[in-house]
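Entry: subunit A
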Amino acid sequence: MLGASGDAHMTAPLLELENLKVTFSTRRGFVEAVRGVSLSLKPGEMLGLVGESGSGKSVTGFAITHLLDKAGRITDGRIRFKGQDITRAGSADLRSLHGAAMAMIFQNPRAALNPIRTIGQQIADAILAHRRLSRREAQAEALQLLRAVQIRDPERRMSAYPHELSGGMCQRVMIAIAISCSPQLLIADEPTTGLDVTTQKVVMDLLAHIAAERGMATILITHDLGLAARYCARVVVMEQGRLVEEAAPLTLFHRPQHPYTKRLVAASPTASSRIEDLVPDGERIPLVDVAELPPPPHGTPLLLDVKAIGKRFDDGTVGVADFSMTMRGGESVGLVGESGSGKSTTSRMICRLIDPSDGEILFDGQSIGQIPARDFHRSALRKDIQIVFQDPNDSLNPRYTAFDCIAHPLLRLLNMRGGDRLRQRVEECADRVGLPRELLPRFPHQLSGGQKARVGIARAIACKPRLLVLDEPTAALDVSVQAVVLQLLNRLRREDNLAFLFVSHDLNVVRMMCDRTIVLRTGVIVEQGESRALFANPQTDYTRELVDAVPHIAAPAELLPA
Partner candidate 1 sequence: MSMSTIETSSTLRHAAFVLRGNPVTAIAACGALLLALIAIFAPWLAPYDPIASNVPAALQPPSAAHWFGTDQLGRDVLSRLIVASRLDLTIAVTAVAVSFAIGSVIGALCGYGGGRLDKAVGRFVDVLMAFPLFVLAMAMVAALGNRVENIVIATAIINLPFYIRFARAEVNIRRNVGWVEAARACGESHVAVVLRFLLPNVLPAMAVQVSLNLGWAILNAAGLSFIGLGVKPPTPEWGIMVAEGARFISTGRWWLVAFPGLALMSAVLCFNLLGDGLRDILDPRMRT
Partner candidate 2 sequence: QSRAETLRYVTGATVNTLDPNIPGSTREAFALSMSSYDRLVSFGRKQLNGKWVFDLDTITGELAESFQVSPDGLKITFKLRPDAKFQDGSPVTAEDVKWSLDRCVTAPILGKAQLLTGSLTSADQFKVIDPLTIEVTLPKPDKLALPNLATVYPIIINSKLAKAHATAEDPWALNWTKENAAGSGAYIVETFKPGEQVIAKRNDAWNRGTADKPAAFKRLIIQSVPEPATRANLVERGDADLVIDLQASDVQALEGKGKLKVISTPQYNAVTFISMNNTIPPFDNVNVRRAIAYALPYDDMFKAALFGRGAPLYGATWADGKPPSGGYPIPQPIKLDLEKAKAYLKEAGLPEGFATTFSFNVGQAATAEPMAALVKEQLGKIGITVDIQKLPDAQMSTAINEKKLPFFTEGIVAWLPSTDYFYRNFYTGKQRWNYSSTDNAELEKVAQAARFEADKAKYEEEGKELNAIHFDQMFQIPIWQAAQDAVMQPTVDGYVYQFTRQVDYRNLSRK
């Protein structure tokens, strides 16, 4: 894979960007999303474009392919493709360019496919857009392509609709469409986000394989440094519309030059990183006690004792079956598993938001599984079990300010009245999660993702719970934000002796955060044990697959020549 760039300095670049600037006109005036990007790409090369959310990666990709929104315009700079200036290409040129010369693969493959056209037709459409073939020939070619992307049972898939395929299959189809007219340039915009960890790997391998096989130059847009490192020969880092660094992945990750890159690299969890390492020294939140958390002494009473709970939904699906676990005060337990394995269902049952169909939950020795979820809000234990949700965007009521959100449990569960005491308490919570007080009167849509996550955490800890259920609390956040949030959570846990039930699909994170880990598959526990040991030496294939699929930057010892 790396070989392609070996003698590439001889060949002319396929794509050249020269001080590219893209501006969007919004009602708040003009927003410069890309502020002068220059880069060049040789034929057959695979380039990684990384950066945080909003840094302008996608816009750059869309600018190259001329698929920008109506509001966006290339205001300056030049795009040269095979030596030709295509910055201001007309619509006729573009049509022949699109697909035939450059193609794009998008995030969320299912949405990117026309839901009411069969796979075969859609691939054939793409072929027919550029070549004079009969429909039948095009179909035959489409079948070829499906074979090329290694879809199982390609004949049958020809007449399938996107909803009948899994996400990974959809992405393969998308790749088939993109390569249908053998473009020289392929832009893959986060091709694997939204896919399962295990599927991610398979799709990326395929993409890399096809690109190499057909000699297509590829730009891989991603926010996952590990991913870029694994597949690209060269990585460029973008920050706020600018390129800040460009290097081979290993150099980049082990000797980052630019402070931004440094932060980004540090924040990406690896197989060996610790929470404290995620944030550069300056931003580190001082810990009460830096040492390893001692495992809670054995005498501590069980905080939570879950006995063989199960959940069968109205439609008959079994979400979880025979799930048992125990937790002591201050302990942190991780819950991992592929998508749909029942992680959220379990956490909601423990949180008493839904009723288990059978089994028993004891909290602090008291049975709480019997209280219907409908009535649990009146229970005195309500304030002891709180939850933090996955997506910070939809976990805040759009009509509540940050202040209202944090005050809500205080008003309801601690029966506080308005006034100074409430204000004081809310501000205290905000301080604890590092949320600036001046943000309190803002509405969710006026906050960034990280800020929203903090509001969600502040709300959950406001009434000092003893058990905090965290359902993928950082899944929607950028790595750097994730780092800060994880660190924050870790600190809170120590300070308050909180018990954590931490749900995540990012094994690196779980390993860092949790003492023990439970692995779920289709609602059943397949493995559990002390985190470090479990990941170092998985006992089941399923767990091993999960662990392997996580892309990480290889440890220096393995890769860097001494």
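If you want to know what made the cut, all candidates are chains of the complex that A comes from, given by their letters.
Going forward, contacts are C-beta pairs under 8 Å (C-beta built on N, C-alpha and C of every residue); 3 or more make two chains touch, one makes a residue touch a chain; residues count from 1.
In this text the structure is predicted, and so the values were computed from the model without any measurement.
*Asks:* Have a look at 1 or 2 and point out the one touching subunit A within this complex.
*Replies:* In this complex, the candidate that touches subunit A is number 1.
*Asks:* Which residues, counting only subunit A, touch candidate 1 once they are in their complex?
*Replies:* On the subunit A side, the touching residues are 26-28, 348, 351, 353, 374, 377-378, 382-383, 385-387, 389-391, 394-401, 403-405, 408-409, 412-413, 441-443, 445, 456, 459-460.
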